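A protein chain is absent from this complex, but the other protein chains hold their places.
Take a look at chain A:
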């Protein structure tokens, strides 16, 4: 970190502005990724909840099956043992509900790991950005003082 400070000191204002922009771009990209991952995690958690609702007690009960988001048809829960799970790239696998819950739990944990990684990166980048802004303000101050001094010597 100390080394970074020295490097920052060596840059002129315009370069600092560019670095700042780059950092801000990276940060916004990371935060949007973070939000997307969070959404994915919530979707998986919803899937777990849905799997938990499929058990013997609910067998043969009538349910409403969504054909589209606004059109439902009545149906009966015929099989409470198995569900079909989307595992990506167009492949679906038949699993028991317990296995499906395990599968989604693993997914949630996987996403969680990535979320933590992003969070540390975001914190680090924010630290970098803060020290960069500090250096920028310092440089600006010096520039202003120089201008004032120049104006004073002229007068």
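Definition applied: contacts are C-beta pairs under 8 Å (C-beta built on N, C-alpha and C of every residue); 3 or more make two chains touch, one makes a residue touch a chain; residues count from 1.
Following the convention adopted for this analysis, contacts and distances are computed from a predicted model.
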Which of "2Fe-2S ferredoxin-type domain-containing protein", "RPB5 subunit of DNA-directed RNA polymerase", "Prefoldin subunit 6" or "UDP-N-acetylglucosamine transferase subunit ALG14" is the UniProt protein name of the chain not shown?
"Prefoldin subunit 6"
Residue in contact with the excluded chain [from A:70, A:89 or A:153]:
A:89
Absent-chain interface as seen on chain A, which is shown
84, 87-95, 103
